[in-house]
Structures are given as structure tokens and as C-alpha cells.
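The complex is shown incomplete by one protein chain, all other protein chains being positioned as in the whole.
For chain A:
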Amino acid sequence: MTLGLKWSDVTPKPQWMNRRQLMAGAGALLAAPAVAQTGVAKSAFSTDAAPNTLSEITTYNNFYEFGLDKGDPARNARLLTTDPWGIEIGGMVDRPGSYDLADILQGAPLEERIYRFRCVEAWSMVIPWVGFELAHLLNKAGVQPGAKYVAFETLVRPEEMPGQKTAALDWPYREGLRLDEAMHPLTILATGLYGDPMPNQNGAPIRLVVPWKYGFKSIKSIVSIRLTDTQPQTTWNMQNAREYGFYSNVNPEVSHPRWSQASERRVGAGIFAGREDTLMFNGYGEQVASLYAGMDLSKDY
């Protein structure tokens, strides 16, 4: 469906824009009717749940490159230069190399994907991403037969990412997926949300989104993608293997050693809204449970 509608056209604007932004937004709309990510296709994978507001999605972020407080990324991420941007694609691929982001996006089938997002800290949101399936890029690069895993890395640029001047994590931030997880149609590289380019604090210009896994698996501001035959090291697993497994699938039955994962608080639901039950695979079990058939998920957490 390509009516040229932006999310900003169907969502009551005051919910996510203040009046000044509204004026600027209206001006921009008149001046440039087609911004980069408008008119993307809708997806059958999208949830019907109402998305969180842009303000909630952009002011409550775990992005330690910009500080430990959830408000820090919104305060500090404007420093980040996202153009030019390149991604090094390497390892077991037919066409390795350093690709410009524009080349990667050339012909990428952008879709709107409204996904549930569940943080390992037991809060959740619903986020209208714009992105394309990671499989599209991996097929373009040509995955070689022996490859079993995909390893990702975030940019390291301490002069623009003040959190990297501290040893809060072992930089660069690293994540990884098994190849079948990476090729799954739910797994996307997102380049925008609410029909606009990705805000810096949400992982601009391009980030991973794996909706059935805890949020920290969805690595932000990606500069490196490597295909490997061994399981790659992942940042939170390196930090504390007992608490954060390689898979980190959303699972209400496997507690974090320090807190329960049985339920979650929906950000934006209101002070007295209480909790919702957490769903197995964050509600995406129908699509992804078969990937883990025969595995003991209390061991491979």
C-alpha cells in the first residue's frame, strides 16, 4: 500500500510532536513532500497494537555509547555524524568489501514493521520501524556455504560517543545471530521509525531489529557485518555470561538471575496500568519457535 502517507499523517500529531516541531514539520511537508522513507509498504508481520509515541521511543533508550542513563542518548546523540556511513561486510561472503550506506539501501525493499520491543529489564514498547529484511543484504553479499553465524559491530568513535570514553562496556558493542535467525523474515535492518529517518539515539543510520529477542540483541549504528563459522562474541554475554546468553530469546519461563521475566511494564501505559504477561518469543512464537526445536531453552538462554 503506497498512498504516500506518513505515520505523522495518521497519528494525532500532538501525541508525538510539540507545537514548534509541528510548525516546522508542516513547513517541511509543504517544501519537500517526499522525504526519504515515506510511502513504504506495510507488512503482515506488523502488530495491531498501538505504537508508543515518538517522544517515548526517542527519550527512553539504552545506548551506553552515549551514557548509562536512559535520557543520555537523547541528550548526547546529536553529536553523531551519520553521513557519510559505511558498513564493512566480510568473512564468509562472496562479495566482501566496504559498502557505502547508499549502496546498501539501493533497491532495498523498505517496509513499515510495527514490532513489539521487549527489553531484558522487563519493560516493553511497540515501535513502528522502517527497514528491510537482513536476508536481502546477506543475499546481496552472497553467503558462503560454510557460514553459520553473523557477527555485528557498532561504530567506535569516542569523540562523538562520550560513553565510549568510559569502560562501561568492552567497546565496540558486539552482537551476533545464528545464520537461520539472521535470514528469518522477521529480522530486519531498520533505517527509520514513524516514517522518518532513524533518530541518532535509536541507532542511526542503520540498526538491527530482532523482535523475538531481548532488546540488547538489536545492535545499533552498525559498521561491521561478518559471516563466520564459529559463534561470535557478544557484548552482554562477555560482560556477564550467566545473566545474558547468546540467544537471549524473550522467555517468560527463564528468569534473569536477578529478576523475573514473567511479566513486563508497557512504557506509556500510565502510572496505574500495572503489568502485562510476557509472551514466549515476545509473541512471535508462531514464526520462530521452529528455529529452536529440540533445544533446551533453559540452557541455551
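We take it that contacts are C-beta pairs under 8 Å (C-beta built on N, C-alpha and C of every residue); 3 or more make two chains touch, one makes a residue touch a chain; residues count from 1.
One rule holds in what follows: contacts and distances are computed from a predicted model.
Missing chain, UniProt protein name: "Protein-methionine-sulfoxide reductase heme-binding subunit MsrQ", from among "NADH dehydrogenase subunit M", "Amino acid/amide ABC transporter membrane protein 1 (HAAT family)", "Penicillin acylase family protein" or "Protein-methionine-sulfoxide reductase heme-binding subunit MsrQ". Touch with the chain omitted from the figure is made, among A:Ala49, A:Ala108 or A:Val267, by A:Val267.
One chain of the complex is left out; on chain A, the residues touching it are 52, 55-56, 59-60, 64, 68, 70-71, 120-121, 123, 168-169, 239, 255, 258-260, 262-263, 265, 267-268, 271-275.
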